[in-house]
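Remarks on the structure that follows.
Every protein chain except one is present and positioned as in the full complex.
And now, chain A:
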Amino acid sequence: MTVMEQRGAYRPTPPPAWQPRTDPAPLLPDAEPYRVLGTEAAAGADPELLRRLYAELVKGRRYNAQATALTKQGRLAVYPSSTGQEACEVAAALVLEERDWLFPSYRDTLAVVARGVDPVEALTLLRGDWHTGYDPHAHRVAPLSTPLATQLPHAVGLAHAARLKGDDVVALAMVGDGGTSEGDFHEALNFAAVWQAPVVFLVQNNGFAISVPLAKQTAAPSLAHKAVGYGMPGRLVDGNDAAAVHEVLADAVRRARAGGGPTLVEAITYRVEAHTNADDATRYRGDAEVETWKQHDPIALLERELTGRGLLDEAAAESVRQDAETMAADLRARMNQDAALDPMDLFAHVYAEPTPQLLEQREQLRAELAAEAEPEGTQ
């Protein structure tokens, strides 16, 4: 039968392979960032959790200040501060169970410390005596990732592997707004959704990728909206509201644990300090903007809630400050000791067994060091 003969019976149809897809509506983020503090939702928040968050925020702020001071004293090569972003850093760490995994970026040493890693080990990379200073398996914290967004597919693979093994493990991966432009962000979210991997992606939208504002980074309605294209829910949260960040992340972790697949969380926050101590933020933003954000400070927001509800008195606040000072003093004292360096370590871990070529080079360096150690004129 020719097409001409068929014509009378022909009814237009969609392409044969087309099927109605998932309804995108439930995946869409809320119109406004979700908030708890200062809203009706605050009444439902667990007072113990709020007090714990507060203590960690204060400690986190002090940690950031101490680390920045250490750069000025030459004890750290560089420090990318998370001052102003402590709510995200702390909530990301607290929301996980011990068996879960955290995948931090280079700005997330506070989350690493809040997860239980020794601050000196967390800062090894930035001190420069080695790269990763902690054993990733000890606290289930992946190495701090400097190449942007490259840690996201790692989180997906790890979560996928855990699920294949039948283990109840969730991976939480952290990335910044700039990192969402990287190809690895796209590939990680796509793999996670296709595999329904138990992963939570936390984007800290702190306004800037070094100097470049978000408007030059994306034309998306929000970063959370990007989730919809992958078929996973996107959540938008006030990143300076520690109770809200904790709740949204806890929901996402619960969902992942229950087999519901990945979630993308965009936390709206602000990088109060420059990109690092080596950066000059006055070249790309004004003081007025920074001041506006200081009025929306994560510690102040939580403190107002706690004191307003009688959950924090001056004595308790003082005790929290004292704990933070103790942590800072300990960190300062230990970072002021010179790091123990063994140049032979350079060759020890490139491979399980050094190659013959590395063994030769190790002997070369050993001989050079021995010659250096010889007193002048003994040859």
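Here is the rule we go by: a residue touches a chain if its C-beta (ideal position, glycine included) is under 8 Å from a C-beta of that chain, and two chains touch if they have at least 3 such contacts; residues count from 1.
The criterion applied here is as follows: contacts and distances are computed from a predicted model.
For the omitted chain of this complex, the UniProt record lists the protein as "3-methyl-2-oxobutanoate dehydrogenase (2-methylpropanoyl-transferring)", which is one of "Branched-chain amino acid ABC transporter permease", "Cysteine synthase", "3-methyl-2-oxobutanoate dehydrogenase (2-methylpropanoyl-transferring)" or "Starch-binding associating with outer membrane". Which of A:187, A:251 or A:279 touches the hidden chain is settled by the complete complex: it is A:187. Of the candidate positions A:72, A:131, A:309 or A:366, contact with the unshown chain belongs to A:131. Counting the whole complex, the residues of chain A in touch with the unshown chain are 130-132, 135-137, 142-143, 147, 150, 152-162, 164-165, 169, 171, 183-184, 187-188, 190-191, 194, 345, 348-352, 355-357.
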